[in-house]
Structure formats: structure tokens, C-alpha cells
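Note that one protein chain of the assembly has been removed; the remaining protein chains are unaltered in position.
Our next item is subunit A:
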Amino acid sequence: MSANRKKVLLKVIILGDSGYVSHCVGKTSLMNQYVNKKFSTQYKATIGADFLTKEVMVDDKLVTMQIWDTAGQERFQSLGVAFYRGADCCVLVYDVNTPKSFDSLSSWVDEFLVQASPRNPDSFPFVVLGNKIDVDESKRMVSARRAHQWCESKGGIPHFETSAKEAINVEQAFQTIAKNALAMESDVELYSDLNDPIRIDNDSTTDFGGCAC
């Protein structure tokens, strides 16, 4: 095994409303569009949490993004603490056709910061995605300008308008997510060495060494 090859694992959490006055914002769809290049209108409601991983090049560096999808209904958010820990970036998703999902963004930010308690809450990287721009323009309820303003007011959170269905802006958004997460990760690199997930061979040797005679 090439142990000298430095591996970076970036943990990304996707948050956003589900079930309010419209459909959910499309967290699972965005994740699947990005990782698997697939779209389906029939993803089951997420229960608990799951993640997908994707290799991505950021500034000539190969990193693995671990993208976490969680249940959207606020009721299940108390589970968050288990999943948010060690996050490198938090993606906030709203539905551009559902004002309420946009209005909730603030509380998602608070919720996340409380539960994940990152070391540097003020500079922790968020990215905001306004999803479902493929839906008829006449149904659009949250303008790009309004969203931009909000993001600026929160200290310049990057903002993208996306369509998981049509694969619009998804790649670009996740590139930014990866980049910001990596910047975050570099800050805390000192701590991450212990967590290299690749060292299987050594672990196994220890496991079986005891009984080989």
C-alpha cells in the first residue's frame, strides 16, 4: 500500500426542509445527481441518514467527498449530532418555488452550529443551493437576488441556483463545496492524521497476529 499518498476525506452535510407546503427541497436528488449522474422523482423519504462518496480533484489534489443526506423533517433533527460531527462543510438547500424552505435556512444554520459545534463557528463554510429551477418560471417564489442578499448578510456564503433534475449547476456547486471544505480541512489538518481510513493491512495484522503461532 502506498502509505505516503496523502488522502483527504471531506465530510459534507446536506440540510434543508422536507414536506413543508411543497415537496422537499431535493437533497437526495442533488446528491445522486452529483455522485451517480442520475435523477429519479421517486426517491423514498430518507430515514435516518446515509452518505455517498465521490472522488474529486481540487487544486491538483485528489480528495474524497463524503456527502451526508439526512431526514428532512424537523422531528428527526435531534439525531443530527451523530451525523454532523466532524463536518467540513454544510450545504443548505431550499426550493426556489417554496418561500418557506428559504425562510428556514437561518434556523438550519443555527441548528447545525449547535449540533455540530465546530471549532470555528464564525468561519465554518456553508454553501447555499436554490434547487428546482427547472420548474416553470411562473412558479418561482424566491428570486436569485433575494437569496444573494441573504447570503451576503451571512458573511458571503457562496450561492448557487441548481436543478438536480436537469443537472444544472450541480457540478459547479459541488466543486465549490469541495474547495471550501478542503480549505476548512487544511486548517485542522493537525487533527486529521489519526483518522486515515485506508490502513487496512496494518489493522488486520494486529488482529490476527495474536493467535498465529
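A few points about this structure:
The criterion applied here is as follows: contacts are C-beta pairs under 8 Å (C-beta built on N, C-alpha and C of every residue); 3 or more make two chains touch, one makes a residue touch a chain; residues count from 1.
Assume contacts and distances are computed from a predicted model.
Per the UniProt record, the absent chain's protein name among "LAMI_0B04918g1_1", "Ubiquitin-conjugating enzyme E2 2", "GTPase-activating protein GYP7" or "Cullin-4a" is "GTPase-activating protein GYP7".
Seen from subunit A, the chain kept out of the figure touches residues 1-2, 5, 7, 9, 18-24, 41-45, 47-51, 53, 55, 64, 66, 71-73, 75-76, 78-79, 81-83, 195, 197-198, 200-201, 203-205, 207-209, 211-213.
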